[in-house]
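A short worksheet on the structure shown next.
A single protein chain has been omitted from the complex, and every remaining protein chain is retained in its original position.
Going in written order, the chains are labelled A, B, C, D, E and F, and every chain counts its residues from 1.
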Amino acid sequence: MHPVRKQRLYIVLFIVIGASIAAGLIFYALRENMNLFYSPSDIATGKAPLDARIRAGGMVREGSVQRLGDDLEVRFVVTDYAHDVTVHYVGILPDLFSEGQGVVVTGQLVTPERFDATEVLAKHDEEYMPPEVSDALEKAGRVPQN
Amino acid sequence: MTCERDHRLLFEDLSFTLSAGRVLQVAGANGSGKTTLLRFLAGISNAYSGDILWRGDPIHKVSAHYRSQFLYLAHAPGVSLSLTALENLRWYFSLNQHIDSQALYHGLREVGLEGYEDVPGFRLSAGQQRRIALARLVISRAPLWILDEPFTAIDRGGVTELEHLLCRHARDGGAIVLTTHHALKLDMAFDRVELEEGQC
Amino acid sequence: MTCERDHRLLFEDLSFTLSAGRVLQVAGANGSGKTTLLRFLAGISNAYSGDILWRGDPIHKVSAHYRSQFLYLAHAPGVSLSLTALENLRWYFSLNQHIDSQALYHGLREVGLEGYEDVPGFRLSAGQQRRIALARLVISRAPLWILDEPFTAIDRGGVTELEHLLCRHARDGGAIVLTTHHALKLDMAFDRVELEEGQC
Amino acid sequence: MAIKWPLFFHKLGSPRWFYRIGGMWLPWMAALTSLLLLVGAVWGLAFAPEDFKQGNSYRIIYVHVPAAFIALAGYYVMALAGAVSLIWKMKVADIVLKCAAPIGAAMTVLALFSGAVWGKPTWGTWWVWDARNTSMLVLLFLYLGIYALYNSFEREEQAAKVCAVLALVGTVNIPIIYKSVDWWFTLHQPATLKITQASSMHASMWQPLLVMIAGFYLLYATLLIQRVRVEVLYRERRTRWVRDIVLQAGSVRK
Amino acid sequence: MLGPEQVPGSLEATAGTLRRDLLLAYRRRGDIINPLVFALIVVTLFPLGIGPGERLLAEIAPGLVWVVALLACLLSTDSIFRDDYLDGSLQQMLLSPQPGYFLVQAKVVVHWLVSGLPVTLMAPLLGLMLSMPGGGYLPLLVSLLFGTISLSMIGAIGAGLTVGLKRGGVLVALIVLPLYIPVMIFGSGAVVAGCEGRPYSGQLAVLVALTVLASVLAPLAITGALRINMDD
Amino acid sequence: MLGPEQVPGSLEATAGTLRRDLLLAYRRRGDIINPLVFALIVVTLFPLGIGPGERLLAEIAPGLVWVVALLACLLSTDSIFRDDYLDGSLQQMLLSPQPGYFLVQAKVVVHWLVSGLPVTLMAPLLGLMLSMPGGGYLPLLVSLLFGTISLSMIGAIGAGLTVGLKRGGVLVALIVLPLYIPVMIFGSGAVVAGCEGRPYSGQLAVLVALTVLASVLAPLAITGALRINMDD
Partner (left out) sequence: MYFDSVAQLFAMDGHGVYVWSVYAAALAIIALLALTPVFKRRRFIAEETRVLTRQRNTPTTRLN
């Protein structure tokens, strides 16, 4: 074979082999759960590890927020409308935190039902509408998120 | 064997042909573009318009083949000062030509570095360092030599020897392009291209 | 004015004296120790035994004074390529001598860099860059010049001019030590010290 | 090249042609851009209704989203110009590569700034290390890297080629970065404007947004052409046609 | 004229370059300790800067060790091609009839042997100094082993792009760090997971995939960058 | 013979050197952003490596910002004298009849202007990115302002010692970091105190004292180092 062609062939071969190995590995990795983020359903089905620093998120269930004592301890239920998990948190909640709103909490799972949070972030969803529309929707019996 | 080169426009219609067995000196004052021209010939830079042909083909079309045919000696000659003379040559030829070990020793002997084969480059003087690169000329079988100021830092005796070497290569059917500010004295006729300052 | 230097033992009893109005060429093959000797003379290195005397005093005793008396041009000449020719010279003389601006322009004109005063160094060719350093010779009033291969990269015309400059300095009562592989042609007599390879 | 390219492709590569055509288009584009941005901004600021949850702070969307879109698109413009410059050695592509970097970087800064300011009232913090924020910050670094690399070369041709390589390598990396940060942490909201489904935003609110997005795309094109034209003058300063322009514009005394 | 049979094959040329670079590395064997000591010192700076609380240190340990390893590699990367560029060897290499791809790969591999590998081997010690939990050591070693390879490969792109510039140092860092980020996220992710007793094979798989990809693709970019810079 | 009246005074020589170096810095003005972006990127690496938790980040913020500022200065330090050494300017400077002390000081000051000062000005942004508490910003600015001066001075000693070596980078870091430690302890100490609402004027006073000492003593060491390296 012409030497220049031979050189090119080697290079192409090298790249093709490398790419296939990489593809295989990625395929394997996709089947593993690398996520640090768990939904209440994941937690309920036992996918989340206990006593490890993880993140969870979902909606704050309406009417579930309870202030305990006069210090900053709060308890609320995070739900994905399939399963629930109860979150304990001591600290100041962000301004936008409210019932029916999305949150991301960081902390650890003490038991499969109880999550002790060290951090609470309010998450905003992609719905945008004027208040009148939202009121109208609510009157018509549709909750304007998810 | 013939090698042809045409080169136009930057040097305003410069055009020359170099045939096997000939030596071509590129002359001109400081800043007239000698180094620039040699870099074009070696295919390092292509900031020119016009064509440089090697046996009828533009060099950038046959670059891998063309690169095996010439030896280029630049201001920085590619000699690593942390390596010995021998190690430097061994690497160079592992890339360029099949050579046996004896040839390397022979080459170093020819350029007056006998006894310095295993001395690291940084312990040598400016001229001795330069001679390591010149040893390649003795050893290589590449038909075309492109030499930018090969006589730099070389002493009187060395210059004469190098001139002999150039003649021998040309007589053996090789071709040489070189620049030098030194008055070239060869035992044979050679061509000159003069670059003028305004041209560039 | 007389300048004396004694230098011993490394070059096995080398000893010479340089007087005002004289030019001394240090000659020798590659690796014979020319650069090394010049570095001793400039007080850069003191890995020698013996004495180097400036008007009777060892140079390391009168170093601050001695340093104001000579101009040293090394392989790397101290020209910053990010600055223009003019800026380079201005800085050099702000350290070494009171000079007026006109002298700088004059110096650059003398070495053929007229019109290149405000061009950054990296845009110049090898020889033009070297000429920036040579402009110091035209301008400076230092009595002693120590020049290591001043002709490197300089074209034929430049060499002749530089040789004239050397003569003029010597005639004006200056002293010059230089190395070169080039056959020095001066309009006046000059001394030579030959270093032999075995000596070093 | 064995392939015959359409004539306009060759012309596009000619700086002179680009300068002339760009000059013809520029005033119209600038006028339209100003109009769109003005209408969009006034509409978004004063006429669009407030959001039922975020109140008025959501009006930042009319700057944030277009700026973020442009910041991302700008990188691909740059990489594309780099590819063209490496493959076809087209002068104008070199110049586009150079000019796209500062504009893209500025838009990235704007997206970051507006996002940070928006985050204060909505998330309660100026900055969180979520996937969108982080990858946007990295995008800024890529822009700055290109800019710094370009400016450290003394020869423009070389600078352009080197940056073209970097831009291409960066293109491979942007999706990887985005994906790698994505599984890692997300707080930023998902897409509001969806191509496949109806937007989850009320019409009275997304109409001005569309105007603003169109305005920003046009703004980007205008700014890019404007910059490229000036850069063309610098690059071609030795040519007759640029000298003629100089002679016309300035007063060369005899 | 020189026939193609007189030109050494790619394998021989790559071996020659490998031998030369190993020899150079051996001549400068003192340089191996530089990144090591740098890593050690930076790891010492942290307790001094943030206070010596063991809990806090343990918590940041996996990330910190990775960041430090990365910086140590980065600092040595900038000079992969510098010397060869200055003395003209690089030019000779690129003007030889050999494909740059494999030669460049050989150079990067040697660079990894004298920088990435030692740092990897020292990493457990750094972990220990920061009281990193026991489960993290295995993923630390494995992730750094592969991670440093890709760092060398990616770093070499930056080194190649800036080889013609006098002051590469910080510029290389600037160009290269954004490209390192995915590697670091998966690498340190694996170590964090290991520390907390979670499975980490997924992260490692992605890391290895990135490494393999970088190893086969980066030489293309490096060779291109070097060729561009040769024409200064 | 040249009389002493023909030799420019120290003031003139220092001014000349200052002008030259400022000019060089101006020609390479793009380089100013390099340490800035480096600092930004390294600060970005940390949340990615150790996780995005705000509490943790805020806790390590003062120390981290200081360490990063220090590294950014360090990386640019290595090249203070490099170019001048390579092109022979340094040799000419030391062979001139001027005292090296002031010339060297001028060079270091210019270096600080283009590296330490910008990093200082950017530091509050870094603090913000790491959610540093509000009380820390003032001491951060002041401590870095003085701290970076002494870092430049001390770094220049390292740069001077290694200027003759081809691969300075890591070695400089190695030599210089131990000397930096006291500066960093007091600097980050002041910031930590500020974050926690404690008084910090004591630490700042010590820091300023160290800076003044470094500024008057370091030039001696630097000049010595450079002279030794000239005789290679």
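Please note the rule applied: a residue touches a chain if its C-beta (ideal position, glycine included) is under 8 Å from a C-beta of that chain, and two chains touch if they have at least 3 such contacts.
Quantities reported herein were computed from a predicted structural model and do not represent experimental measurements.
J.: Determine which one of D:60, D:136, D:149 or D:201 touches the chain that has been left out.
T.: D:60
J.: Please pick, from D:72, D:92, D:128 or D:223, the residue that touches the omitted chain in the full complex.
T.: Candidates D:72, D:92, D:128 or D:223; residue touching the omitted chain: D:223.
J.: Can you name the residues of chain D that touch the chain not displayed here?
T.: Residues 37, 41, 45-50, 55-57, 59-60, 63-64, 67, 102-103, 106-107, 109-110, 113-114, 117-118, 120-121, 219, 223, 226-227, 229-230, 233-234, 237-238, 240, 242-243, 246-247, 249-254 of chain D touch the chain absent from view.
We adopt the following convention: only the chains that are shown with their structure count from here on.
J.: Count how many hops through touching chains it takes, at the least, to reach chain D starting from chain B.
T.: 2
J.: Centre of all protein Cα atoms: which chain's centre is nearest to it?
T.: E
J.: For copies chain E and chain F, work out whether under half or over half of the interface numbers are shared, and give different or same accordingly.
T.: Mostly the same residues.
J.: Nearest 5 degrees is plenty: how much rotation brings the CA atoms of chain B onto those of chain C?
T.: 180
J.: Counting in whole Å, what is the centre-to-centre distance of chain E and chain F, each centre being its mean C-alpha position?
T.: Each chain reduced to its C-alpha mean, chain E and chain F end up 26 Å apart.
J.: Would you mind pulling out the distance in Å between where the CA atoms of chain D average out and where those of chain E do?
T.: For chain D versus chain E, the centre distance works out to 33 Å.
J.: Could you state the distance in Å from the CA-based centre of chain D to that of chain F?
T.: 36
J.: At least two partner chains per residue is the criterion; list those residues in chain D.
T.: Chain D, residues with two or more chain partners: 125, 128, 138, 141, 144-145, 148, 152, 181, 184-185.
J.: Identify all positions of chain E at which a residue touches two or more other chains, and write them in rising order.
T.: Residues 4, 7, 28, 83, 97-98, 167, 171, 174, 177-178, 181, 185, 189, 206, 210, 217, 231 of chain E each touch two or more of the other chains.
J.: Within their complex, state which residues of chain C touch chain B.
T.: By the definition above, chain C touches chain B via 28-33, 35, 75, 112, 124-128, 130-131, 149, 152-159, 181-183.
J.: Help me check something: in the complex, which residues belonging to chain A touch chain D?
T.: My answer: residues 34-37, 55, 94-96, 101, 104, 121-135, 144.
J.: Could you pull out which chain D residues touch chain F in their complex?
T.: On the chain D side, the touching residues are 125-130, 134, 137-138, 141, 144-145, 148, 151-152, 181, 184-185.
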